[in-house]
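Can you read through this structure? Questions will come right after.
Every protein chain except one is present and positioned as in the full complex.
Chain lettering (A and B) follows the sequence in which the chains are written, and residue indices restart at 1 in each chain.
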Amino acid sequence: MAPGDLPVPAEGAGGRPLLRAAGLSKTYGAVQAVRGVDFTLPAQGYVTLLGPSGCGKTTILRLIGGFERASSGLLELDGVSLLDVPANRRPINTVFQSYALFPHLSVEQNVAFGLTLRRRGRAQIAERVGRALAMVQMLPMRDRRPRQLSGGQQQRVALARAIVNEPRLLLLDEPLSALDQRLRKDMQVELKDLQRRLNMAFLHVTHDQEEAFALSDWIVVMRDGRIEQQGTPVAVYHQPASAYVADFIGGANLLAGQVVEVRDGRATLATALGIFEAGCAPTVALGRPASLCLRAEHVRPVAAGGIEARVAHVVFKGAEWLVAVETEDGSRLHMLLRHQPPAPPGAMLQVTFDPDAAWIVDGTIQAAA
Amino acid sequence: MERTRRLVIAALTWPVAAALLAFCVAPLLVLFAYSFFRVDFVTIVPDPSLANYIRVASSPTYRGLILRAIESGLLVAAISAVIGYPVAFFIAKRGRNAKSALLTLLLIPLYTGDLVRIFAWRVVLGAQGVLNSFLLWTGLIREPVRALLFSPFATHVVLTYNYLPFMVMGLWLAFEALDDRLIEAAMDLGAGAVARFVRVVLPLTVPGLLAGGLMVFVLVVGDYLTPQLLGGSSGITVISAINDLFGTAFDWPLGSAIAWTLLGLLGLMGAAAAAAMVRSAAARAMTAGG
Partner (left out) sequence: MRPLLNAWVCTIYAFMYLPVAVIALFSFNNSEMIAFPLQGATLSWYGQVLGDARLLGGLGMTFLIAIPTAVLATILGGASALALTRYRFRGKAAFVALLFLPFAVPKVILAVSWLLVLAELGVAKGLATMVVAQTIVILPFTTMVIASVLVRLDRALEEAAADLGATTLQTFARVLLPLARNGLIAAFFVAFVLSASEYVVTSFVSGRNQPLSILVASDFRFHLSPTLDALATLLVVANLAIVAASELIRWRARGRAVGRT
């Protein structure tokens, strides 16, 4: 189990997880894309692989799909090893980033493709295709060609084409990255809804943490070919395992410091702004660099008794104001305020935070960078 | 998985490779073997020696023919490069939907066949041909220009005509790969038209020039019909010499030696061009990064 692991999610009907990966690695020449990764996927649930480009998340997806061969490690589906099973024989389907709809076939023929290969009866195929298309609201377009569809429509057809085969696991490779903001939000809702209705396992790869939070029952945060943390969105957000995760998820203030004491899941950290005691991530230990993690929404200005700071800049975000302040020793703190900030840039004020909202994470930004 | 992949690759490549080895490489190797033999009246004596190669190397006639072939090749390659460069640019950058049609149109005159083409040019360049008639009609000359036909001029004009499409194709591919945004970036940085051409467009199309140039060069060297039928007394080429040695002037071993000397030179030039292409700035740019 990698540092930061929280207990695995509920297991499948057979009392064992749907997919199990242990020590999974993939090396391309001198580059290690995936380094000994361990994780499991339940038979139902929406799981996302989250990370920046190059972190190995797409490689893992392709290893599961069968488009790449693992360099070493274990990969099992329903307890049976997948390593020597070619892609076309895995009960897994993929929604590709470019959708990969067959241009010479109509929407209906595209969706029916997998079924026609298995020689089901024509009536049965038509019925299943119809149901799949209806589920993604693409039934009226059944005779169109992919070329005549918009990006969002193509994506739905790609979805239908995958789920009509009733796979054990659906893989989605950054399916929403080509869509504009508005459409993306709508599709996120539809994807989540679809997964619930089908009650199956979805594994979704993305670099957008908002998307991961919106969709997932379980998030796997990756970096440099390794898993940094796995957990529910709430856990990852409020209890990040490391400074890297806290920073990647966004919106966190990280104050580097020295660990003074660790006991019963709580630690004491000495930082430039003072000594603080708070709950901590599992790998925080004496002698290791650590940071105090403060969500921007938990930092607020106070009339007296707080930390002296000068307002550096103010950003209006519509529903909130993002205020950056700088303390005497040069530390930067971000605050998310509901109302207009009390002082303009350049002015001095005092800030404080709710001690129960603080969290101590392993590592620092500088080390993480 | 891996076994099927290897099976597929084998199934795709081995029949073709076998055919080419059997019908192309093997006969050429036989030719190579023959170049060491000698002829004794009407029989070929397998008496291996370097005599033929020495003869080729020491004979001013053959050396001259080979040199002339290379000169023609380079000249026509250069001319077609200059003529074809704007055309390739036009098709790639201004062609829009008509690109395939424009390229096909360029290739159609090739489909007429070697002889019909040469025949047509005789009509155009002849003393009573189209060009002379036109020049007479406009009053630019008072007598038909005899040197238009059966001269090196005629040979080179038609050689350029024959192989210009190949140069255009090679250049077109390079232009297609040329990202317009690079030119825009140069403009943004203050480069004038000349600077943009010399510092951006030209270096990036060098692989196309080399590819097209090599194709044209090889084709020109191998073309004996055009010089023979249009070049008049200047129309003897090294290829026609080989042709004769395999025909009326029966000396297969000598012909083989000349052929292989030529092949050796072509191989060297091809290797040089390939090396230049690999090291050119464009190739370096394309393989770097990512």
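As a convention for this text, contacts are C-beta pairs under 8 Å (C-beta built on N, C-alpha and C of every residue); 3 or more make two chains touch, one makes a residue touch a chain.
All figures in this text were calculated on a predicted structure; none of them were measured in a lab.
Trainee: Per the definition of touch given earlier, which of B:L148, B:I236 or B:A259 contacts the omitted chain?
Mentor: B:A259
Trainee: Looking at the full complex, which residue from B:P48, B:G64, B:P86 or B:G192 touches the chain that isn't shown here?
Mentor: Final answer for the missing-chain contact: B:P86.
Trainee: May I ask which residue of A:P42, A:G56, A:G114 or A:G257 touches the chain that does not appear here?
Mentor: A:G114
Trainee: Contact with the hidden chain only, please: which chain A residues?
Mentor: Spelled out for chain A, the touching residues are 65-67, 86-89, 92-94, 96-98, 100-104, 106, 113-114, 117-118, 143-145, 147-148, 161-162, 165.
Trainee: Touching the absent chain: which residues on chain B qualify?
Mentor: 4-5, 8-9, 11-13, 15-17, 19-21, 23-28, 30-31, 34, 83-84, 86-87, 89-90, 94, 100-101, 104-106, 108-117, 119-124, 126, 128-130, 133, 161, 164-165, 193, 215, 218, 221-225, 239, 242-243, 246, 252, 255-256, 259, 262-263, 266, 270
Basically, only the chains that are shown with their structure count from here on.
Trainee: When the C-alpha atoms of chain A and chain B are each averaged to a single point, how far apart are the two points in Å?
Mentor: Roughly 57 Å, centre to centre.
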